[in-house]
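Got a structure here, written out as structure tokens. Questions coming.
Complex shown without one protein chain; remaining protein chains in place.
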């Protein structure tokens, strides 16, 4: 996994200034980089570091002109930050796709289609009629139910459990212990206080470029033909609960231990912090930002709000109120003083 | 899995009016149902839909008299809602019990008793002296420790881990990745700030008709002879924490990501919403309803309360106080104005 500076420039469609044949094996921040490493300069306030960095090469904007002498090679591109993140992702893929071949014992059901270049770890299980794309990596102890479809280049880490009829896109990463397609929480109350189980007949559909953390749970939809949907580019952290019939919009990010209740639709490009709860049957507008531990109990229709609290308020209003909350005993005393003066008590 | 309308009526002890030989393959709401589907009419305010529904048959109360022409067949029963939920549960069982037989490799210890009609998936593990009832479905990667007892018709989904000495009733469903019987969190503090581990010697006992979601954890009791108890009919959602020596009362429902701390007893027919925390050594009365993200730090002795907040308050009181919380900066200003008028500041 070493590349010459020339090879990296070619990957990025950039041009090299300086020594182009040196080998690069790692990516690092400009202030931390060591010889043999590659960095980037995007924010002008970091420009000082380019004159002292030990990086073998730095990706810079194509119109960059050094104000002092530099020793590092430069790779000139249109947008250094974008180029660097492209390399980060390429590097991520390189280190993720080292495993190949089949380890035994492993289990493959009937009428299974499996693409080229895959890894099937020992004790992995693939159910009947599953369809597995090219370059998919299935780690040990993965369970893939009947009729599951998995797109190209998707990585399923150890112990992931995927129920029947789930559809997963390409270029996804799912971390260990995550469960996809378990029954939604649906029970019909009876007169004697007991409950009968409502059969859960829908599935889960996950788009391309989705990342899911460890020990997260995504329930299937209730009715046949319906799906719980995680759209393209969504990033879910660890230990998250996604209930039946939820839809998470494109490129939305949800941090660890948050939960979305049944049938709620979360918009695109939202940022949901950790330990947040979203009640059922809500619609959350695009670009909503929800602070840690907040509780959302009503739909949010205006885009781009920043909210926190339970139930959620605008983040500035919440902190203003909370500042007074801390002083409530004092406010109570001041009120009592006034009442005394006015003879109320 | 198709039945004629006659067959369904026979299952429910009902009578048919109209075309009784048509085949039904799915259950649906009266306003959504399509030909080949079956629905029910219980709430009179939905009566309008029976005159337009495309359902092939509708379950109605036996004294129902149509006010207009209808095209759907009728199945006359004592209680249409109950009959419909009975069918839902039967349907749930039908789709849940399709797997049969033994897949290899799988592991069975010494002196294990296994009933008839079971499914044992590949890579499932059954420890020594376990006792598995009839029609039990053990999915791939399930771990069943030594001396575990599992009742008839119970379904254990992929990757469930059941520690030694656990007892599980009949007609239960346990979803993927759930852990039952792990050590309670018990450590004896030492003078140097370290902790010694207190051995956890009890077990977990789960009644009949219990449903447990995915990636939930139920710890065993601390002392030998003691049990953490999940009573008959309890429904637990995903990612729930049930600590050592807890008891959950009959037909109580707990939503995702809630936790009950050690030795607390939750009553019967309670409704606990998501992300709720219940502290240790409490007793919660029957029919208590606790709102999302609430924290319960004291026992609740009066039945049927609806509570929320941290620590919990009556739900109406909480929202009245929270309405003023939002206006605290304004209240602070009003108070300061009064103080100015009265010359306090």
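Note that the chains take the letters A and B in the order they are written out, and that residue 1 is the start of every chain.
Basically, a residue touches a chain if its C-beta (ideal position, glycine included) is under 8 Å from a C-beta of that chain, and two chains touch if they have at least 3 such contacts.
Only a predicted model underlies this, so the values are computations on that prediction, with no experimental measurement involved.
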item: Contacting the left-out chain in the complete assembly, out of B:3, B:40, B:84 or B:143; value: B:143
item: Touch with the omitted chain, as defined above, among A:159, A:181, A:199 or A:262; value: A:159
item: Which residue of A:80, A:184 or A:213 touches the chain not shown here; value: A:213
item: Contact set of subunit A toward the excluded chain (per top definition); value: 26-28, 81-82, 84-86, 88-89, 91-92, 95, 103, 105, 121-123, 139-141, 157-159, 173, 175-177, 209, 211, 213-215, 233, 235, 237-239, 250-251, 253, 255-257, 268-269, 274-275, 292-293, 322, 325-329, 331-332, 335, 338-339, 342, 344
item: Footprint left on subunit B by the chain that the document does not show; value: 105, 107, 123, 125, 141, 143, 145, 159, 161, 163, 177, 179, 182-183, 185, 187-188, 190-191, 193-201, 215-217, 219, 223-224, 239, 241, 243, 257, 259, 261, 275, 277, 279, 293, 295, 297, 310-311, 313, 317, 320-321, 323-325, 327-328, 331, 334-335, 337-338, 341-342
